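One protein chain is absent from this view; the other protein chains keep their places.
Note that the chains are named A and B in the order they appear, and that numbering of residues resets to 1 at the start of each chain.
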Amino acid sequence: MIYYATSILLILIGMYAVLVKKNLIKIVIGLSIVDNGIHLLLIAIGYVKDGTAPIFSKPGLQASQMVDPVPQALVLTAIVIGLAVTAVALSLIIRLYDHHKTLNINKIRKLKW
Amino acid sequence: MRKVIAILLLFIIGYYSLDVLLKIPFGESAGGVGKHYLESTIKETGAVNSVTAIVVSYRGFDTLGEVTVLFLAATGLGAILYDKKAKKRALQNASVIVKTSSKIIYPLIALLGAYVFVHGHLTPGGGFQGGAIIATGVLLMFISYRSFETNHKALSIIESLAGMTFVTIGFAGLIYGTSFLQNILPFGIPGELFSAGIIPLIYIAVGFKVGAELTALLDNLLKTIK
Partner (left out) sequence: MNWLTIVVVILSIVLIIAAVFAVYQKDLLLAVIGTSAVSVVLSVLFYILQAPDVALTEAAIGVALTTIIFVITIKKTKRFEE
C-alpha cells in the first residue's frame, strides 16, 4: 500500500519537472525520476506476503514460498535501457550548447533550414 | 498560468491512478506464468537462479534486443561527440592518497566484476551487473591518473567478438537442436559451477560486451573536456 502511493508520487514529481521546467538538464533529471518510479511500481506488484527471493539456494525450498520472478526480469532490462536513453540525451545537450550557447528552451526556438 | 494547468492535470492523473491501484491486492501469491516458471526452472534449464533462467533461456531473444539497444546508444554517443582533434583529459593528477589506493583497489574491483558475471546462474548477479562494476573500476583509474590510456582498437575488437559469440551460440542451437537459443549442452548437477548448459557461456559474453561498451562510452565523454 505504501509502495503504490510512493511510486505514484515519484512519477508525478518527475512529470512536473518535464512539463514546467525550462532548463534542458532539469528536464532530463525529471525523466530519470519517472523511470525510477515506474520500476518501483512494477516490483511492488509482484510481491508475495512472507515470500523469499526466487533462488533455490537450499535443497528444501518450495516454489510456493517465493516472490514472482517475472517482473524482476522485466525491470532488469528496463534499468539498462533507461541508462542508454539518458546517455544519448545528454550528448545531444552538449552539442546544442556548443551551437546556441544557452540551455533555455524558450531561446532555442528557431530551427535553421 | 502554465504551472497551474500542469498541477491540475497531474492531480487528476494521480487521483484516478491511485483509485485504480489501491484495488489491486498487495501480496497475493503468484499465478499463471510466474508459478509455471518457478516450478519448472530446475527441470527445464538446470539453473538455480530463477531470474537468470527467465532472462537468458525463456526470454533470451529480448536479451539480444537489449544488447543491441546498448550497442546503438554507445555508437550514437561516439558519433555525436566526434571531434577530429584529440584533446587531453583532466588538468591535474589527484592527490597521493587517491593515486596509491586506486592502484590497489582497481584489480580487486575487476575481480569482483568477473566473479559476478561468471556465477550468474547460482547467485544474484549476471552479465549486466558485472559489466557495470568493471566499467566503474576503470572510471576510478581515469579520474586518478591523467595519463591512463585504454586501447580503443582492443576494446572494439572485444566488443564485436563478444556480440558475435552470442549470436553464434544461438545459431548452434538452431543447427543441433530445434530452435534459436535452444539449450543443447548437458545440464549437469544443479548448484555446481559447470551446469545449466549454455547459460554461463551467454552471460560471460554479455559481461565482456557490456564492460567494453561502457568503458568506451566513458572514455568518449571524458576526452571532450577542454
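In the analysis below, contacts are C-beta pairs under 8 Å (C-beta built on N, C-alpha and C of every residue); 3 or more make two chains touch, one makes a residue touch a chain.
Predicted, not measured: the structure shown is a model, and the values here were computed from it.
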Legend entry - Of A:61, A:75 or A:108, the one touching the omitted chain in the full complex: A:75
Legend entry - Option from B:21, B:135 or B:185 whose C-beta touches the chain left out: B:135
Inset, instruction - May I ask you to list the residues on chain A that touch the chain which is not drawn? - result: 2-3, 6, 9-10, 13-14, 16-17, 21-23, 25-26, 29-30, 32-33, 36, 39-40, 43-44, 47, 51-53, 55, 67, 72, 75-76, 79-80, 83, 86-87, 90, 93-94, 97, 103-104
Inset, instruction - Could you please point out the chain B residues that touch the chain left off the display? - result: 49, 51-52, 116, 124-126, 128-129, 132-133, 135-136, 139, 214, 218, 221-222, 224-225
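The rule is short, and it goes like this: only the chains that are shown with their structure count from here on.
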Inset, instruction - Sort out for me which residues of chain A touch chain B in the complex. - result: 1, 3-5, 8-9, 12, 15-16, 19-20, 44-49, 53-57, 63-64, 66-70, 72-73, 76-77, 80-81, 84-85, 87-88, 91-92, 94-95
Legend entry - chain B to chain A touching residues, read off their complex: 2-3, 6-7, 9-10, 13-14, 17-18, 21-22, 24, 26-30, 33-35, 37-39, 41-42, 48-51, 54-55, 59, 62-63, 66, 69-70, 72-74, 76-77, 80-81, 123-124, 126, 128, 190, 217, 221, 224
